[in-house]
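Structure first, then comments.
Every protein chain except one is present and positioned as in the full complex.
The first chain written gets the first letter, and so on, giving A, B and C; residue counts start at 1 in each chain.
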Amino acid sequence: MMGGTSGLEQLDEMYESIILDHYRNPRHTDPLDHADVDVEAQNPFCGDEIHIQLTLDDDGKVQEISVSGRGCAISQSSASLLSEMLEGKDVEQAMEQITLMRRMLRNDNMTEEELDQLGDLVALEGVKRFPVRIKCALLSWTALEDALQERKGK
Amino acid sequence: MMGGTSGLEQLDEMYESIILDHYRNPRHTDPLDHADVDVEAQNPFCGDEIHIQLTLDDDGKVQEISVSGRGCAISQSSASLLSEMLEGKDVEQAMEQITLMRRMLRNDNMTEEELDQLGDLVALEGVKRFPVRIKCALLSWTALEDALQERKGK
Amino acid sequence: MTIDVAKIRADFPILERRIGDAPLVYLDNAATSQKPKQVIDALTDYYTRYNANVHRGVHTMSVEATEAFEAARAKVAKFIGARQPESVIWTRNISEAINLVAYSWGDANVHAGDEIVITAMEHHSGIVPWQQLALRSGATLRIIPRTGNGRLDMDAARKIINSKTKIVTAVQMSSVLGSVNDVKTLGKLAHENGALILVDGAQSAPHMPVDVEDLDCDFFGLSAHKMLGPTGIGVLWGRPELLKAMPPWMFGGDMILEVSYEKASWNELPYKFEAGTPNIADAIATGVAVDYLSALGMENVRAHEIEITGYALKRLTELERVEVLGPTDNADRGGIISFNHADVHPHDLGTALDRMGIAIRTGHHCAMPLVRSYDVVAAARASFYIYNTTAEVDALVEGIKQVERYFQK
Partner (left out) sequence: MTIDVAKIRADFPILERRIGDAPLVYLDNAATSQKPKQVIDALTDYYTRYNANVHRGVHTMSVEATEAFEAARAKVAKFIGARQPESVIWTRNISEAINLVAYSWGDANVHAGDEIVITAMEHHSGIVPWQQLALRSGATLRIIPRTGNGRLDMDAARKIINSKTKIVTAVQMSSVLGSVNDVKTLGKLAHENGALILVDGAQSAPHMPVDVEDLDCDFFGLSAHKMLGPTGIGVLWGRPELLKAMPPWMFGGDMILEVSYEKASWNELPYKFEAGTPNIADAIATGVAVDYLSALGMENVRAHEIEITGYALKRLTELERVEVLGPTDNADRGGIISFNHADVHPHDLGTALDRMGIAIRTGHHCAMPLVRSYDVVAAARASFYIYNTTAEVDALVEGIKQVERYFQK
């Protein structure tokens, strides 16, 4: 028979159980009526869609979060993980996490401390070994980054 | 030394002495004041130019001939040979010669009779072994053919 | 008679390739086909023996290159049933071929109030040039819809094509659904209404006999890379009288008869549409690709693909969680099968199958409106060619089952 089975084990590097859990049970999916940050993103190459909504309090801290979309396990779990990451963070801190996330996927040298700071997000590290999928993992992060940067610009 | 000498002998197949003679001493080059057939042609790829002028008598016989131009030995000698061919011919006969000339250069099977009919023009037969030069040999012939055909069309 | 797949496979060096530990199972032929060594050797032969710029050259290699280049054109003409080699224009790919028509013919002939008709099955390359022509000219773009079972709605076509229609464009085989469309009838409808028809042969020319005279179409396009040829070369065929009347589009060397600073005059067909140094090597190799297919016989190529597609449809529709987009009956259908799995996103499926050496395509397949009409944003697609076997179909199906289990873990 062609197409040996051995190959599938390598997938474990990307599809950690925490990823599959977030894919099947995405967090914070209820839409918000009103949002201070509202951004939609698409990956034109695979059709993945993400919609992020946030409300911020007066100190610029994230209050309410909604993240929803459709697409592959990587883009959707990453978005769900992003929603958890945002809990209790202010804009500065969120931006920091985005930068760390990017660096992890770019295979930059990361210190122990930095990896610690990423928490559950480290589950996405394996994606870096699947270069075409990095865009999937970053879809929601790039969208949020753009939206926050634009907000800052105002 | 590079570029052996043997090669040049093959040129004799194309540059028969009669060709070189017509190249150096082209016939019928004086322009006519008035012409019944007046056609210019160019080979855009090598820049060769030909100008043919004819007067015809009432029976459609060629009376006066002028053929001039500038270009390579093949295009210019062929034009000069064409001018000789035209002497005393009527339009029908000229068209026949043009067809024979084409066939000879296309390497069609030609009968002895047909080759006889071409007379001096047989000197151009060697051109068929130099495919890029066939256009040179036919430049004036195609121009004349077009002009005569157009005349007939009227 | 059908084709000898084992013998064919021996001609394709890439089929020896392994992906990780697994042998390559290449099922992405609708994106691009693999190349037989004959085609690859033609490139090497050209570059090691007679590489030279064509036309205008008096030296031996230039003459040889010109002859081979023009012979390739004649081979392609014969392959698609075109009577005049000069009606075959080399382009980079079919996308350029369609752009050429939309700009050169379109800008001269399509005006405000006119209608341009495309089908619901067009590739982006068959949508956007016409959409943009419509925007430039003020014409209206109209779409022949698909039926529920992935066929063109020919009744609707009869209404949509009318006296306002200037041109109809249609894929002969859908790159997503595999449907083979009745472009001959569309052509008749177009002609009855004084319109032209352009047939997108990107997926048909590689896989079935094509005869532009029999189809009675006005333009036909193809990409060599999908039919055993190299990347970087395609063809626009057009009825000579149309091409003659069309203004040139790109300007430069080779397409010119005479130039002064004030004006230029144009060379004859096909050169009028071929500006600058052409893709000589790849044109010659395309001639060899066409020789290869002609030697197999396009009827036989088609028969093989009907067989393998039938088998694949049978096996894929047995999978409960898999849904095939488009026709599941094997009539008027080519070897392209798009499908979705209820539990595994196509992107994840593609990555997982790749680990087993199985190359499929996933995404919108450059046909967003069509894919979206199935209420999905992406699909997986397996597509077959002359070297594919039923054993490879089995590998695909077994692979899908394993991935299914993996994602249930």
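What we mean here is this: a contact is a pair of C-beta atoms (placed from the backbone, for glycine too) under 8 Å apart; a residue touches a chain by one contact, two chains touch by 3 or more.
Because the structure is predicted, anything quoted here is derived from the model rather than measured.
Touching the hidden chain in the complete assembly: which of C:A157, C:V322, C:C366 or C:I400 does that?
C:C366
Looking at C:P230, C:P270 or C:G326, which residue reaches the missing chain?
The one listed residue touching the chain not shown is C:P230.
Quick one: say which of C:E258, C:E299 or C:D343 touches the chain that got left out.
Reading the full complex, the residue touching the unseen chain is C:E258.
With respect to the chain omitted from the figure, which of C:S95, C:S179, C:S204 or C:S338 is a touching residue?
For the chain that is not drawn, the touching residue is C:S95.
For review purposes, identify every residue of subunit A that touches the missing chain, sorted by number.
Looking at subunit A, the ones touching the missing chain are residues 42, 44-46, 131-133.
I need the residue numbers on subunit B that touch the omitted chain, in ascending order.
Against the missing chain, subunit B presents residues 1-8, 10-11, 14-15, 17, 20, 44-49, 70-75, 130, 132-133, 136.
Residue-wise, where is subunit C in contact with the chain that is not depicted?
13-14, 17, 19-20, 24, 26, 28, 31-32, 34-35, 37, 39-40, 43-44, 47-53, 56-62, 92-96, 98-99, 102, 123-125, 127-129, 131-132, 141, 143, 223, 225, 230-234, 250-254, 256, 258-264, 275-282, 347, 350-351, 353-354, 358-363, 366, 368-369
In this text, only the chains that are shown with their structure count from here on.
Once you find the CA centre of subunit A and the CA centre of subunit B, what distance in Å lies between them?
Centre separation, subunit A to subunit B: 78 Å.
Hey, how far is the Cα centre of subunit A from the one of subunit C, in Å?
About 38 Å, centre to centre.
Which integer distance in Å separates the CA centroid of subunit B from that of subunit C?
46
Can you list the residues of subunit A that touch 2 or more other chains?
none
Which positions in subunit C are in touch with at least two other chains?
Correct list: empty.
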